[in-house]
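Structure below; questions to follow.
Only a single protein chain was left out; the remaining protein chains are all shown in position.
Chains here go by letter, A and B, matching the order in which they are written, and residues are numbered from 1 within each.
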Amino acid sequence: MELTWQAIAFFIFSALTLGGGFAVVTQRNIFHAALFLMLSLFGTAGLFVLLIAPFLAAVQVLVYIGAIAILVLFAIMLTRRLMGLTISLNQQWPAAALAMLVLFGVLLLVLTPVGDDILGQNWSANLPTDGDTAPEVTYITVREIGVAFSTQNGFVLPFEIVSLLLTSALIGAIVVAREDEAI
Amino acid sequence: MVGIFEDLGFEAGLAAVLGNLVGVVVLATVFLLLPIFTIWVERKVAARFQNRIGPNRVGPYGILQSFPDVVKLLGKELILPRNVDKIPYLLSPIIMVAAVVLIVAVIPLAPTIIGTDLSIGALYFVSVGSLTTIAIVMAGWGSNNKYALLGAFRTVAQLISYEIPLVFSLLIPILLVGSLSMQTIVEFQDTYWIIFYVPTAAVIFLVSNIAEIGRAPFDLIEAESELIAGYMIEYSGMAFAMFYLAEFLHAFLVAVIFSVLFLGGWQGPLAQDVPVLGIAYLTIKSFIVYFAMLWVRMTLPRFRIDHLMAFNWKFLVPVSIVHVLVTAGIWSALPEPDLSGGWFARLGEEFPRMALNLVASVVIAVVSLRLLRQYAEQERQRLSEVTAMVEHKQYPLATTGQGAQSNVIVVGTGSGD
Partner (left out) sequence: MELGQWAFVAAFFVVAPLLPIAPIVLNRLLAPSRPSETKLDVYECGVETVGDTWGQIKVQYYLYAIIFLVFDVEMVFLFPWAVALGSLDFSAYLAGLVFVFLLVEGLVYAWRKGALEWN
């Protein structure tokens, strides 16, 4: 395989994502774990750029790093004396490891030709391999996303449902957070 | 730039990397050195506002004052306090400056001169700007100091709150132009600047951006009397200076971005043909906006934190949401004018759309300010009643309980350098 600049970038971002993720689960200091989570999310944003989905990349940074990570940090601070705890492996790790293995297996079957060999033809998504010529891909622009959001043939109903979901999340959060004050 | 390296015989990919790197270094360094000048401007203007002379020893009008300051800072001890959480503590000033420098990448300086005209430029500006929040949390946490942590959390609460009206007011130019690309936004403004369509949105954008930088009157995040510089308290030497560098650079970049979004960027007579003129126009516009920001900074006293939050959530956010909805309604109801003619023809064609939007925007401003005034009068009335009762020794403060706190007026101490 030829080592293109794209490939190098892909390896760097994958390393950031995986390495960050690994550090999140192994770090004993929960604040450091949160910082590594941001690193991992940043790597994902880079992967989105490589997939020519810049809108998703910007959203990834804006929402996940700029908002959700901040929320995570606030949640950490909200919990008294979390710093003093040494967080060790809890009892759930075998279940998590099993789930990971299953997910990995499914991805392997669906995304690579291995699936075809084991489960018969046309099982895997026919992604191009090194031998094939790259297929024509049309990249989605922000305008097209917007058109899809607001036309009847597109996703206008999911679009509104998202809003409903966000509102209920907001109301739910307020109710939970102010529980003690007996609203 | 890439072409030069290709001519020198580098392989195409490598040439792209080298060319980009050189371009970035030049662009970023130019902008990074700007604060050396803007700090002088700021000190001089601040001095004049306070009836002082300001720096006047080094160079003509003290213009070289920043250079000895830099040298002095280089000689200051870099203290790494005991008990700090080293990695976040040291990363924080670096991320802070880096996040601000990254904004430079999408600023269109002239018709042909732009770092890179990303298709999502405007969103990139917001996304990268949100990285400063992370730096502040890291500083607050890493410093292992109660004041730093308290300051950091206050700052973060302020920054995330003001990001909402900022983005809503940013949505309005995007809506008019129909693109997120910065260059397209500037090109749209070759007839009328966007500020003529939506002046209210422009004001909201500027105000929320000033809050986002944490400048007066929104500078209570570093309130020296209560928080002793907030999250920066444990920093010294150049590490401390980096926070200030980031602030000054960010302040100037906000002026530049404002000029790009609302004041037509590089647009001006002959700018299409002579790129240098475009840069000059953008610079002049940016410095005018920058001066306005300084004016605000030097004039208004500091907010109190509950007022700060109320001002955002109960005034700026609702007004900006209403503005987005009104402008969007007008824009989608009106037919697209024919913009194929010459400049004067387009000026005429565009006029009805512009005028209608302008009227709507001004109406929004007038109505919201009237509501605000009404509320203020009520508050003043209530307050004077309370004061009268206190004078007659009826002490309502003790009896009303909950309301007591909001009756106390605290006037900020203003800003000092």
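The rule is short, and it goes like this: a residue touches a chain if its C-beta (ideal position, glycine included) is under 8 Å from a C-beta of that chain, and two chains touch if they have at least 3 such contacts.
All figures in this text were calculated on a predicted structure; none of them were measured in a lab.
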**Request:** Give me the visible chains that the unshown chain touches, in label order.
**Result:** A, B
**Fill in**
The one residue from B:Ala157, B:Val203, B:Val296 or B:Leu372 touching the chain left out of view is B:Ala157
**Complete:** Filtering B:Phe49, B:Tyr147 or B:Phe287 for touch with the omitted chain leaves B:Tyr147
**Request:** Go through chain B and note every residue touching the omitted chain.
**Result:** 16-17, 20-21, 23-25, 28-29, 32, 73-83, 93-99, 101-102, 104-105, 115-119, 123-124, 141, 144-147, 149, 153, 156-157, 160-161, 163-164, 167-168, 171, 174-176, 178-180, 228, 233-234, 237-239, 241-242, 245, 305-306, 309-310, 313-314, 317-318, 321, 324-325, 328-329, 331-333, 336
**Fill in**
Residue positions on chain A contacting the omitted chain are 5-6, 9, 49-50, 52, 54-55, 59, 62-63, 66-68, 70-71, 74-75, 77-83, 139, 142-152, 156, 159-160, 162-164, 166-167, 169-171, 173-174, 177-178, 183
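Methods note: only the chains that are shown with their structure count from here on.
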**Asked** Where the centres are mean C-alpha positions, what is the separation of chain A from chain B, in Å?
**Response** 30
**Message:** Per the contact definition, I'd like the list of chain B residues that touch chain A in the complex.
**Reply:** 13, 16-17, 85, 87-88, 118-120, 123-124, 126-128, 130-131, 133-134, 137-138, 141, 153, 156, 160, 163, 178-180
**Request:** Show which residues of chain A lie in contact with chain B when the two form their complex.
**Result:** 4-5, 31-32, 35, 38, 54-55, 58-59, 61-62, 65-67, 69-70, 73-74, 77, 141-143
